[in-house]
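A short worksheet on the structure shown next.
All protein chains but one are shown in place.
Letters A and B mark the chains in the order given here, with residues in each chain numbered from 1 onward.
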Amino acid sequence: MSTTDLESDSPAPQTSSMRGSGRRVGDSVFSYLSVGSGLLIFLTLAAVAIFLTSESMPAVIASQEFSGTSEFSLIEVTLPLVYGTVLASAIALVIAIPISIGIALFISHFAPRRLASGLGYMIDLLAAVPSVVYGLWGGIWLVPKLEPVYVFLNTYFGWIPLFAGEPTAPMRNLASASVVLAVMVLPIITAVSREVFLQTPRLQEEAALALGATRWETIRTVVLPFGRGGVVAASMLGLGRALGETMAVLMILAPGATFSLHILEVGRHNSIAANIASKQAEASGVDMSLLIFTGLVLFVLTFIINALARWIVARSGPKS
Amino acid sequence: MSSSTSVQAPPTVRSSDERRLPWYHLIFTGLAGLLVAVAVLAIFDALSVASAIMLGFGLHLLFGWGYSLLREGPRWAMDRLMTLLVIGAFAISMFPLLSLLWEVISRGLTRAIAAKPTPFSFWSEDMSGIIGGADAGGVFHAIVGTLLITLWASIISIPVGLFTAIFLVEYADQGWKRTLGRGVTFLVDVMTGIPSIVAGLFGLALFIAFMPDQSVRMGIMGAVALSLLMIPTVVRNSEEMLRLVPMDLREASYALGVPKWLTIVKVVLRTAIAGLTTGITLAIARVIGETAPLLLTVGMVTSVNWNMFDGRMATLPTFINQQYRNGNANCMNETVTNPVNQEVYACSITTNIDRAWAAAFTLIVIVMVLNIAARLVSHYFSPKLSR
């Protein structure tokens, strides 16, 4: 009975043709907006490259290397900054990587299952803190606390070039900046490593445990080899972040422009990003152009690091 | 075997469980480590909380490992040691978080509550007429600036990011669009890695290329720079959410004679709305604390500027940086007088640093509220996609 109702009551659209405009207005608009947004991403990055390059040209043209006459050298200005940037990031990674692997293992394999997501959230909170607040905390709270550690290292391990030299308070040195950078990249490395560790084939782990391996032996023989590529990639991502970080370095480091290895000494190093941030307010003309040039160098540096990280991820990612 | 009890028991009947130590032996080795550490440090006259904890943990590792080595053998001892190390790694990472939160609350919240001239006026006053060590002023202008600039960055980034994600998920499936999609995915990856200072340089370079005045700074420049950082986050978070919508639902909609765009709007976006909101809120939370791009593009002022297209603006992150750089004030007299309106303020040496902490507290509260809101949305409003 219901079916007859359906027929008699309904207007019969069936008799109309199925022909249509083919493209509806809404469909066209949506398609154009979507494709347009995709193209806009292309344009934006092209614009970044073009503006950074074109605005840095005046400095290149005015430099000794290009004109041969000017007294300022592009390389002499840029290289110490690149050195400082890379050194600070490298030390940050040396501190952060083992701790991150530890945390990632703790959350993925040691902590009770019920606690794991909450602990992961704590690490995410660490990532949510703005860098300027880290800078403030590092500059005011952490630097004085690190002083005895530096004195200790300098006194007893001064024969190692890194800890040599004459540290003077306040310890606004590269080591302090690196410690804060380490805190900032920790959540990134942890998050990626944790994901990789969790993807370890369950069967392999259970096989190891069934053979009588301890938890640590299982991790050493199964989890870590499986996750090696992921940890390397995570570290590269962390490196990319550390290279580009401005505030932690700007607010902590007393700048210098040398190739010194003495990370406990004050006023020896500076990073590209911090240098731009501290000089941009007074810079104009060729000076501004020079800052933009160093920014371009930083962009290229981080691009290479990130591309390398992605390449490693793609190569070592779990095959599915 | 060193202990007499283990010699008496024949190894064959002893299960591995009996050999294992109960977990609470860790408490004993921990206490022992701490006691020895305190004693040693006291002898060398270097006793402090931090050094006792550090040395204590080190000795705890040593004692725990040694005891386990004697009782359980080298393999389990290694397992114990690694367990302790891994827990230690987590504890170390919590240390900066907790100490930072403690400092921000104890110094920042206190300053904001006990603000002068009236309590809580830190959030309603700006910095006009505040000079030297004057114990007054607030961040109202910086809050307005932060919210306005973030709002404009969102107005630019959310549509672009969302439509790019829609393009990648719904349109880039064949032909030239597929090729374009691959390119876009790659470029979004590149954008994710752009250092924030470079985004600031871009905002600056873009505008000074077209403006006669090289020293031009305004809110919209900051919003453009932040967009560069925000768009890739929006694209990636949204893309992930859109891909979670089962293909079934799109097919069900198409089979009912619903055009593609209405299917996207009313089925795909509607189903993913909670996840999209979460992803976008997290993207906002990420850029709202960005400092470096704003240092370059919006500068700093002492009073409220509502106009995004004219003049400099204050923001919370740059305000924190500026107050921190000002450092300790010089208090020659007990009071400071505003030369313009003759108002008199008490002088405080630490006033700048205190304001920095209070502003940091404000910023952290905003960021945390956004983060928690994002998680609540995804927790409570996600549709159950499978029974």
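The rule we apply is simple: a contact is a pair of C-beta atoms (placed from the backbone, for glycine too) under 8 Å apart; a residue touches a chain by one contact, two chains touch by 3 or more.
One rule holds in what follows: contacts and distances are computed from a predicted model.
*Asks:* Which one, "SpoIIE family protein phosphatase", "Phosphocarrier protein HPr", "Uptake hydrogenase small subunit" or "Phosphate ABC transporter ATP-binding protein PstB", is the UniProt name for the chain you do not see?
*Replies:* Answer from the UniProt record of the missing subunit chain: "Phosphate ABC transporter ATP-binding protein PstB".
*Asks:* In the complete assembly, which of A:G20, A:G68, A:P112 or A:G212 touches the absent chain?
*Replies:* With A:G20, A:G68, A:P112 or A:G212 as choices, the missing chain is touched by A:G20.
*Asks:* Any idea which of B:L262, B:I349 or B:A373 touches the chain not displayed?
*Replies:* From the options B:L262, B:I349 or B:A373, the contact with the absent chain belongs to B:L262.
*Asks:* Of the listed residues B:I87, B:L101, B:I131 or B:L249, which contacts the missing chain in the full complex?
*Replies:* In the complete complex, the chain left out is touched by residue B:L249.
*Asks:* Quickly run down the residues of chain A that touch the omitted chain.
*Replies:* Residues touching the hidden chain, for chain A, are 2-3, 5-7, 9-10, 12-15, 17-22, 24.
*Asks:* Can you name the residues of chain B that touch the chain not displayed here?
*Replies:* Listed in rising order, the touching residues are 173-174, 178, 246, 248-259, 262-263, 266-267, 270-271, 383-385, 387.
Definition applied: only the chains that are shown with their structure count from here on.
*Asks:* Where on chain B does chain A make contact in their complex?
*Replies:* It comes out as residues 16, 50-51, 75-76, 78-79, 82-83, 85-90, 92-94, 96-97, 99-100, 103-104, 159-164, 166-168, 170-172, 177, 180-181, 183-184, 187-198, 200-202, 204-206, 208-209, 214-215, 228, 231, 235, 259-262, 264-265, 285-286, 288-292, 295-296, 299, 317, 320-321, 324-325, 353, 356-357, 360, 363-364, 367-368, 371.
*Asks:* Which chain A residues qualify as touching chain B in the complex?
*Replies:* Contact set of chain A toward chain B: 24, 26-27, 29-31, 33-42, 44-45, 47-48, 51-52, 54-55, 98-103, 105-107, 110-111, 119, 122-126, 128-137, 139-142, 145, 148, 183, 186, 190, 212, 214-217, 219, 240, 243-247, 250-251, 272-273, 276-277, 280-281, 284-285, 288, 291-292, 295-296, 298-299, 302-303, 305-307, 310.
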